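Next up is a structure, given as C-alpha cells.
A protein chain is absent from this complex, but the other protein chains hold their places.
Order as written gives the chain letters A and B; numbering starts at 1 within each chain.
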Amino acid sequence: MSRLRISRSLIVLGVTLSALAFAGPAQSQTPKSGGTLNIMLREDLAQGFAIHESSTISTVFPSSPCFNNLVYFDPFKPVESTDTLIGDLAEKWSWQDNYRNLVFFLRKNVKWHDGKPFTSKDVKFTFDMLREGPDAPAKLRINPRKDWYANVEAVEAPDPYTVAFRLKRPQPSLLSLLATGYTPIYAAHIPPANYRTTCVGTGPYKVKEWRKGEYLDYVKNPDYFVKGRPYLDALHYVVIVERGTRTAALQAGQLDAAFPGETTKAAAEQLKKAVPQLVITPVGASVTDNIILNTKKPPFDNLKVRLAVSYAIDRRGLIQAVHQGAGVPGAAMAPRPYGVWGMAEKDLLTLPGYGKPAEMKDKARKLLAEAGITPQHPLRVEMVTRAIAVYVDMASFVINELKQVGIEATLKQIETAQWHAMATRGEYQIGANLTGLGVDDPDANLYENFACGSPRNYSAYCDEHVTKLIDQQSQELDPKKRLALVIAIQKKIEEDAARPLLDHRIDYFTVWPHVKNLIPHHNIFNFARMQEVWSDK
Amino acid sequence: MKTYVVQRLLIALLTLLGMSMVIFVLLRLAPGDIVDILFSTAGYVSPSEKQAIMKELGMDRPYWVQYLDWLHQIVTGDLGKSYRYDQPAWQIIRPLVPVTLELAALSMIFAVLIGVPTGVVSAVRQDTTLDYALRVFSLAGLSMPAFWLGMVIILSLVSWFAWIPPLTYVSPMKDWKLHAIQFLLPALAVGYRSSALIMRITRSSLLEVMREDYIRTAWAKGQTGRIVIWRHALKNALLPVVTVIGIEFAFLIGGLVVTETVFNLPGVARFLVQAILWRDYPVVQNLVMFIAIVVILSNLLVDMLYGVLDPRVRYGG
Partner (left out) sequence: MAVRPAAIAVPAGARPRPGTGTVIARFVRKKPLGAAGGALMLVMLVTAVFAELLQTHDPIATDAAYTLGPPSLEHLLGTDHLGRDIYSRIVHGARISLVVGVASTLMGSVLGGIIGLLSGYVGGKTDLVTQRILDILQGLPLLVLALVMSAALGPSVQNVVIAISIPIIPRAARVIRSSVLSIREMQYIEAARALGARHPRIAFRHILPNTIGPFIVLCTAQLGSAILVEATLSYLGLGVPEPYPSWGRMLSVSAAEYAQKAPHLVLFPGIAISLAVFASNLLGDALRDTLDPRLRGS
C-alpha cells in the first residue's frame, strides 16, 4: 500500500473511533442508582392523582410515576405506535376471535403500594368503572373518557392473572388506548375518590408528600416488580406558576427537567445560549391549534363562509408568527415523523390554507362574495378564546388574517371556568381553540372531535358519511386500508371546514445533561412513568 | 381604657361580620364555580354529573343556608374543606402562613430601616439637593409596580452576576443561609415600597416638631441642649410613624401577592390568587377573613399603642 493510502485509512479509523467515542447513546452507559430529580410543574395537580377524572397534563404528568398500565408505550421510542407497545402489568397479550377478544396474561407477584397483591380483579374493577357497565363496582365523579370503552361488551377475569376484554365488534385501536398515560390501573380496594388526595398504585415511585400548591415528593418503591428499577431514589416535582421564574429556575439548574409542552422555541434558544450543555429535543407536543366554527348558527352554517375562514388563515404564517416556527402543518392527525396517521405534505397542499397566502386569501374573498359578504357588507363576528396568553396570541393572529379578507372579528376572552360549558352549549360563533390528543390514534381523536353527537365536537359537526367512515376505520384490520380510510376522513373534514386545523405544536423539551433516559415522545402524556430515568451526578 | 378597647373590639367584630357578607356575595357573583373548573380540567361538561358534584359539595343549598353554615364553621373553628383539594382548608393554609408572616415582618423591618433614617436626614437637610434626592428615591419606590421590581431584580442578578436566587422554597431547617438569601431580595423589594410613606411621615413629623418655638430656642442655645432636644424631638416625631406602620401593613399584603408569585415563595398571598382563579370558596373566604382580621387587629394594636405612647389620646378619645 502507498503511504497516502495508509494515512487515509488511519484518518478514517481515527475519525470513526472519535465518532464512536462522542456519539455513544445514553443506553450504552451503565445506569447509576440513586439521586433525586427536580422536575418542573407549571401548576399544581388539578385533581390530585385521579387521572381517570381529568384530561389535563397537569394531572397525568406528575401522577404517572405512581401507576402502571396493562401495556405502555416503550419509553425509549419517541414515535408511538402499536409496534412500540411493551407489557407493563401484562406479561403477554393476544387478540382472539378476529380482534373481538383481547386477552391479557398478567404478571404475578406485583404489589400495591400498601402491600396488597395485584390481581385481575383490579383490572376488571378499573374498566367496569370506566365504561360505566351495568354492574359497575364504583362510579367516577367525572368520567371524560367513557366513550373510549363504548365498544367493550364485558371485562372478564376468569382467574387472578387473566383478563379478557370482550368487544362488540373488532377494534384494533383498543390496545393503543390502553397504553396511554390516561389509562392507569386503579386498585379495587381503594375508593376512586381517594385518588384525588393520595395515590396507591403499583408504580415505580410512592408518594411521600404532596404540599399543595408547592411541591410533590416521591420516593423509590423498593418492591417494584421490575428488578433494579427505578434507578432514582426520589422525585421532586416543583410548582412554579410564573413563567419567567420557571425558565430562570431551569436555567440555573434548580430544576433538572422542563414540563412537557411548555418550552417554546424562543425560550429554548435563550436557554441554549445561556447553558450550551442543555439537552433540547424538539418533539411533537400532541396539541393542535384549531378554529371551532358553530355550524348550527349563521353565519358559519354556510359552508362557503367556513371555507373562506380556512382559506384566509395562512398556516405557515401562523406557525412562524405565533410559534416562531415551532409547529408543523397537518390535518386532524399528526403528520410524520410525529405520528403515523397524518397526511403527507403533498396531500396537504390541496387543502385550504396551505397554498400561497395571497392566492388563498383571494379565494377566501371570492367565497365570501358568493355568500354575500363584500367590503361594503363586511361580516362582523365575535371570536371567543380562553383568557390564557397562549390562546390569545393565536387568536390575535387569526383575527388579523380574517380582517384581510373582510371578516371583522372582535376578541372576547372567556375565563377557564366558563369555556367548556360555553363551547359545549354552542354559545359562540367562532373560537380559537387548542386540543390535546391523548394518543396518536384515530379512534381517540376522530370520535371525540368529529363524530355526530360527541360532547367535545364543539362545532356540532355532523356528517353521517364521515361518522360511518370513522366506524369503518375503527374495525379495519388491514393497516394499509385503515390508513387510507383515515386519510380520506381527514381530507373530508378539512373540506367541510367545520373545525379547520391550523397546526400541530412542537415542544422543545429541555433537560440537563445528567438526566438520562428521560426521552420525550411525540405525545406529552405518555412518557412520564420515570421508570428508566437515572441521574449521572 | 378598658371600655375603649372593648368598644373597639365590638366594632371590629361587627366590621368583620359585614366583611364576611361582602366576600361571600362577591365570590358567588363571579361567573363559573369549582364544578365548572373541574369539568374544564376534564375537557367536557355533563349536566347530570355536575348536579351530583354540587350536591356532594353542599353547593345546591340556598345561599343563606350556606352563609350561615360558614359562619357556624368559623365559630366552631372548622375552616371548611377546600373544594379543590378535598381536604380541610386549614391543613392546606397552615404551612403557608409562616412564610407570609416572615416575609411581611422582614419587609416591615426593611421599610423602617430605610424609611426612618432617610426621613430624618431629609428633614434635617430640608430643601437641599440631598433632601430632594432622597424624596425622589423614596417616591420612586412607591411608583414602581411591586411585580416589576421583583422581575428587574432577578433579571439584573442573572445578567450581571449570572446568579439566580433560589426559586424553589428552601426551609430554614434545611439551609438557613440559603433561606435568608431567598427571603432577603423579596423583603427588600416590598420593604423599599413601604418605606416611602414611612419616610414621608418621619420627615414631615420631625419638621413639625422642630418648628416649635421651644425647640428652636433650645437649639440656638448650644451643643449639650441640642442632644437632649434632639432625643425629645425624635421621640415625639416618631409617634405618627407608629400609626403609619400599622397602615402600611395593610398595603403590604397587596405587594406580597405579586412578590410571592414572582419569587415563587409558597405563601398565603400567592395561594389566594390561585384559590380565586379556582373558585375555591372555602379557601378564599377564610383567607380573606384571615387577612381582614390581621389588618383590623394591627390597626387596633396601633391605636392602643398610640394611646399608651401619647397620653393626650387616652383621655381625649
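Going forward, a contact is a pair of C-beta atoms (placed from the backbone, for glycine too) under 8 Å apart; a residue touches a chain by one contact, two chains touch by 3 or more.
The structure displayed is predicted, hence computed values, not measured ones.
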{"item": "Touching partners, among the displayed chains, of the absent chain", "value": "A, B"}
{"item": "Touching residue (missing chain; options B:Leu38, B:Ile245, B:Val258 or B:Val283)", "value": "B:Val258"}
{"item": "Contact residue for the chain not shown (choose from A:Glu242, A:Asp289, A:Asp463 or A:Asp507)", "value": "A:Glu242"}
{"item": "Option from A:Ala164, A:Ile280, A:Val392 or A:Leu434 whose C-beta touches the chain left out", "value": "A:Val392"}
{"item": "Sites on subunit B contacted by the missing partner chain, in the whole complex", "value": "11, 14-16, 18-19, 22-23, 26-27, 29-31, 132, 135-136, 139-140, 142-148, 151-152, 155, 158-159, 204-205, 208, 240, 250-255, 257-258, 261, 272-273, 276-277, 284, 288, 291-292, 295-296"}
{"item": "Where the missing chain touches subunit A, by residue", "value": "242-245, 247, 264, 266-267, 269-270, 273-274, 317, 320-322, 324, 387-389, 392-393, 395-397, 399-400, 411-413, 415"}
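Keep in mind that, in the parts below, only the chains that are shown with their structure count from here on.
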{"item": "Distance between the centres, which are taken as Cα means, of subunit B and subunit A, whole angstrom", "value": "42"}
{"item": "Residues of subunit A that touch subunit B when the two form their complex", "value": "38, 44, 46-48, 53-56, 58-59, 141-144, 193, 196-197, 211-215, 238, 240-242, 244-245, 248-249, 251-252, 254-255, 415-421, 424, 436, 455-456"}
{"item": "Residue ranges of subunit B in contact with subunit A within the complex", "value": "30-33, 36-46, 49, 52-53, 56, 85-87, 92, 95-96, 151, 154, 158, 163-164, 166-169, 261-264, 266, 270-271, 274, 277, 279"}
